[in-house]
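Before I ask anything, here is the structure I am working with.
Of the protein chains in this complex, one is absent; all others appear in place.
Chains here go by letter, A, B and C, matching the order in which they are written, and residues are numbered from 1 within each.
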Amino acid sequence: MKRKRDYQALDSLDTVYGYYIQMTLGKFLVRRILQGVFVIWGVITIMFGLRAVSPGDPANLMLAEGATQALVEQVREEEGLNEPIYVQYFDYLQGMVVGDFGYSWQSNREVEAMVIERIPATIELAVAATIVAIVIAIPLGVISATRRNQPSDYGATLFSLLGISTPNFWLGLMLILILGVWAGLFPTGRRPVGFGPAVLTLAQTGSPSDIFTWLKYIALPAITLGTYFTALITRLTRSGMVDELGKPYVTASQAKGLPAVLVRYKHVLRNTMIPILTVLGLQIGTLMGGAVITETVFNWPGLGLRLIDALDARDWPLMQGIVVFIAIAFVSINIVVDALYAYLNPQVSDE
Amino acid sequence: MTEDVLRVNDLSTRFFTTEGQVNAVSNLDLRIERGEIFGIVGESGSGKSVTARSVMNLIESPGEITSGEIWYRNRDLVEDVEGDYPDAVDGEFVDLLALSDDVRRSLRGTSFSMIFQDPESSFNPTLTVGEQLAEAVEVQRRASANPRSTRARTREYSLGNYLLSTVLPSQRYVSEASHERAIELLELVGIPDPVERADEYPHEYSGGMLQRAMIAQALAGEPDLLIADEPTTALDVTIQAQILDLLDELQAETGMTILLITHNLGVIARMCDQVGVMYAGEIVERGTLEDVFDGHVHPYTEGLLGSVPDLERAGGRLQPIPGNVPSLLDHEMDDRCQFADRCPKAMEDCLEHPPEFDAPGSDHHEVRCVLTETEYDESRALPADYFGGKERPTADAYADPGTDIDESTGPGNPPRQPVDEPGGDRP
Amino acid sequence: MISKRVKSNLKQTFSESLLPKIGLVLLLSILFMAMFAPVLATHDPTRTGHYTEEGAEYPPLGHEYTTQVAADGEIGEVTVQGSSEHVLGTNNVGQDVYSRFLYGARVSLLVGLLGTSMAVAIGVPVGLVAGYYGGRIDDGLMRIADVMLAFPALVLALALIGVFGESPFYVPDPIVRAGLAEGMPESIPIPGTVTIVVGLVTWVWFARVARGEALSIRNEEYVKAARSFGASNRTILLKHVLPNSLTPIIVLATIQVAVIILLEASLAYLGFSGTTLSWGYEIERGQDVLRTRPWVSMLPGIGIVLAVISVNLLGDWLRDALDPNIEGEGR
Partner (left out) sequence: MKGANRRSIDRRTLLKLTGAAGAATGIGTLAGCLDDGNGTGNGDDDGNGDVNGDVDELTITLSQFPDTIDPLDHITGDYFDVYDHIYEPLFDFEPGEGIFGRVVEDWEIQEGEGTTELSLRDGVVFHNGDDLTAEDVAWTINRTVDPEMGVPSPIGTFGLGSIEGAEAVDDTTLEVHYGAAPGLAEFEFGNYARALNMEWAIDNHDAENEAISGADPEDFNGTGPYEVVDFTSGEEIVLERFDDYWGDEPPFETVRFNADGESSGRVASLETEETDLTINILPEDVTTVQNADGVEVRQVTSFRNIFCPMKNTVEPFDSQEFRQAMNYAVDNEEIVNTILSGFGEPRGQPVAPGINGFNDSIEPYEQDIGTAESLVEESGYGGVEIELVAPSGRYLNDADVGETVADQINQLDNVDCEANIVDFGVVSDANQAGVEPDEYGDTWEIPFYLIGWGTITGDTDYGVQGFFTIPDNPNRTFHDEELSDAILESQQIEDPDERRVQLEEVNQLAHEKAPFVFLHTQESIYGVRDDIQWDPREDETVYIWEMER
């Protein structure tokens, strides 16, 4: 009995994919999307439930503190808060389905707009962090796996151990202190220019200065957010490679005279990355959690920072909007990852 | 007209594990003539596969070839390496162990190739069979395009090239011509619909088909020496016969040399010209098929043969020889005949490590056993409990139930002392 | 259910590698620190007001720093020296940094252990039942698990804390009660809501692992045999399925302790803890004075890193030793 367990991913492929193996890719995706819809419904419902049981009268919160009882009553009536809970629930669900996330209690603006305007900053950060992670982690993992028990392997192991053990808010602060304040190399927060506008400037005026500014400002947040993932991917790559390198097909590839580069990257790394891909899909949640912290530390105007603001103000519609958006992102990314997995691994999509 | 294609002298391969040094192959001599099929037979863990991998230079850390020479006859290679490695050249022979890893790597596929025991795990599950064969073809094509530069063969393909090839189709390693050749090869080994089958993945093949594909892959480079490491062990009996037939045919057609490794004496009997019997990292008896089967001297060979009830039944498996599989851990090995503790004819002489004696039969018949020159003498026999607790088998008692021989092989898996498996605990 | 083989594996992997030894030594030191914090501490960690004569915080011993103070509308500058009284300096409210470091270990470890226990207590039964019975129960669980996974743990924890508030509960200090230390707080605050919430957001991992185990164990011969003897499902679950699932659960639990320590620290950093006696909170406090008084947030950060590393090292060791099927060192 051989069962693979991966505690970093906390989920092995057999539990996730075991029951899909018998399906074609098309069926598989349809089923996956249906599940995704269910998951999003679940998230919406849980958020609604949390809001319903949270202390404090929503009308009160909505009106800023200390409104008159009459005013509260009026708002309750207008907002349908006097309706039975199931009516409120279905109204809410209905709104979500047509993309109406409601209005922020704080700013009266549409939640969709408030979410959408913060998406670019978070995506920039997440993508930059992922790039940092991939560019560093994969070569590091490969080196570590192919030079086992040598100094470079020990170095990589130590690095990944530190990386997964360091809280990113502290790492962010230390980077601010050391690279920002003491060395003066990087600014310590904010996002004076977005990537989009910076590229636009480049296109219109040919001046890359905005791009440089953007790079300079995103450097520390991206490193902060990326460190955990760098460490995680290094770890997974190393152990996956070690496992994969011991497989007979590797020896067979060597025996037929294939250049080491091809053996290592075309065969072994490729096969290592397929399961890692699904692990990373499941880690999107961690990435978002990390983004909340990182954006807070670096005052980076993304969704995470807005979520914390919403939480501080107990602005439920905004909070719900952001959480549901994160869930949608999580589910979609995982469907894409699953499809990729099925595509890359011929054994899954086949009858 | 026979000439040696490979001479192995005094080869020792060791594994340095945390449990200690494992002497997987010790002072091994071997001589393989062009065009013959040389068989190596022995129990699991006797060092057969490690020997093969040593020749292929596939020994990886913590393994290491600690001594010996592997002389390979190849005039082209001599010309190539003469300048860089004058010491490695002797006439038409080159000592492979004196060459750099790069040069040796360049010989794989083109000079030596190998087929493996388990075809299903020996193919990459995520690439099509055709692609993997084409890779092997491409290795050969590139080698013959630069016949005079072993260095160019290996260095032309870099990580940069690989990364480029993922974006630029023109940079792909495998050319269209190689794909076509791969299909031809599939056809050659008797795979129906080779064009379609080439685009299928390994898990879509049956075991026998995959083994055929693997043979095709090994043939891609038209190697001087094909090493077949237990090529039929993982297959059904009927398929086994087909594969052996195929090998036979191919050998007859191309006249290539085969080093066949197996624990199946039936296979040996059917295929081989020369045989080496391995035990505990040593070749204990070697010679022609007749020497070993009919004129064997070593009690171990006798045990092996005695345990096969019917040689004609190719599928028959080795019956176990009583006693423990020998430990190959250096600190647990004594400098004696390694078989003495299981040998029904062990004598005091056996406490010294025996040299290779010339034995009667062909010129090539050599045996590592004192019995070659000395008659068994019961008065000098070792007492039954000489090697400790477990009783040594007597000359006529081979039946000892309860002994199980680990069937797994592989150089990365040095034999361990069996550990008690308490019931109820799942591995 | 610890067999000889497992024991020898544990011993062997432990003696072969340096890392588990480092992990064990670290963890024992932190445990010791946490346990005997009242004895080792030089000051009551909650006692405020340890300032220099100038009214400034102490820098660590051997350091000095300059700060501005206002008096009657004028801003003046003072330079103060570290003191042997407060070897690692004092924080924003004049509390002893060293003593708080020791007490912070208690909160981190306690929340880590209690939160993990909570997650095990919820997740394992649910997972075993789902995996053993299969069918709709299992489908239901897997769907719930999918939903839980779609929430980033931190975000869900924040939402839950938003609902439940942040109540600490106070645990009497056994060392002080035993009279081993004087002048130390009689009880220490544990972030109660946080402990429950981290359990609530992480149980799903245990459920998944337990389910996977139960799913395969229910088809084992000995389970079938037990069933044929007429054993009830309950008996089979308790006597066969649970004990045989323990290995991966133990490994996961160890690793989860590290995850939860980090989660608690993150929540405390964001200001949702319920106690100020936490490394995470101390880092947040230090953030305001990062430039001028970096020592306030440096030390607790190192504490978190060491605690998490020690648990991770032991987790890796247990994984390698208990679960040779999964890749790791060796093989």
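In the analysis below, a contact is a pair of C-beta atoms (placed from the backbone, for glycine too) under 8 Å apart; a residue touches a chain by one contact, two chains touch by 3 or more.
As the structure is a prediction and not an experimental result, all values here were calculated from the model.
**Q** Can you pull out the displayed chains that the omitted chain is in contact with?
**A** A, C
**Q** Which of these touches the unseen chain: A:Thr157, A:Ser253 or A:Thr296?
**A** Counting the whole complex, the residue in contact with the absent chain is A:Thr296.
**Q** For the chain that's not shown, point to the residue among A:Met96, A:Ala231, A:Ile276 or A:Leu305 touching it.
**A** Result: among the candidates, A:Leu305 touches the missing chain.
**Q** From the listed residues A:Gly95, A:Pro139 or A:Gly189, report the one that touches the chain absent from this view.
**A** A:Gly189
**Q** Looking at A:Thr146, A:Thr213, A:Ser332 or A:Gln347, which makes contact with the chain not pictured?
**A** Touches the omitted chain: A:Thr213.
**Q** List the chain C residues touching the unshown chain?
**A** Where chain C meets the chain not shown: residues 46-49, 51, 55-56, 66-71, 73, 75, 77, 92-94, 165-168, 170, 189, 270-276, 281, 285, 287-293.
**Q** Identify the residues of chain A touching the omitted chain, counting contacts across the whole complex.
**A** The missing chain touches chain A at positions 55-57, 60, 63-71, 74-75, 104, 106-109, 113-114, 117-118, 180, 187-194, 197-198, 200-201, 204-205, 207, 209-210, 212-213, 216-217, 296, 299-301, 305-306, 308-309, 311-314.
Here is the rule we go by: only the chains that are shown with their structure count from here on.
**Q** Central chain, going by Cα centroids?
**A** Measuring from the global C-alpha mean, the nearest chain centre belongs to A.
**Q** Determine the centre-to-centre distance between chain A and chain C, using the mean Cα coordinates as centres, and give it in whole Å.
**A** Inter-chain centre distance comes to 23 Å.
**Q** Nearest whole angstrom, what separates the Cα centre of chain B from the Cα centre of chain C?
**A** Computed value for the inter-centroid distance: 53 Å.
**Q** I'd like the Å distance between the centres of chain A and chain B, where a centre is the mean of that chain's Cα atoms.
**A** Chain centroid spacing, chain A to chain B, equals 50 Å.
**Q** Give me the residue numbers in chain A that touch at least two other chains, ranges are fine.
**A** Residues 1, 246.
**Q** Where in chain B do residues touch two or more other chains at once?
**A** Within chain B, residues 412, 426-427 contact more than one other chain.
**Q** Quick one: which bits of chain A touch chain B in the complex? Just the residue numbers, please.
**A** Residue list for chain A touching chain B: 1, 148, 246-249, 251-262, 265-267, 270-271, 274, 344-347, 350.
**Q** Which positions of chain A touch chain C when the two form their complex?
**A** Within the complex, chain A contacts chain C at residues 1-7, 10-12, 14-15, 35, 38-40, 42-43, 46-47, 50, 53-55, 161-162, 164-167, 169-170, 173-174, 176-177, 181, 239-240, 242-243, 246, 282, 285-289, 292-293, 296-297, 307-308, 311, 314, 319, 323, 326-327, 330-331.
**Q** Can you tell me which positions in chain B touch chain A when the two form their complex?
**A** 53, 56, 58, 61, 105-110, 112-114, 116-118, 121-127, 132, 135-136, 139-140, 143, 154, 157-159, 161-162, 173, 201, 203-204, 214, 217-218, 220-221, 412, 426-427
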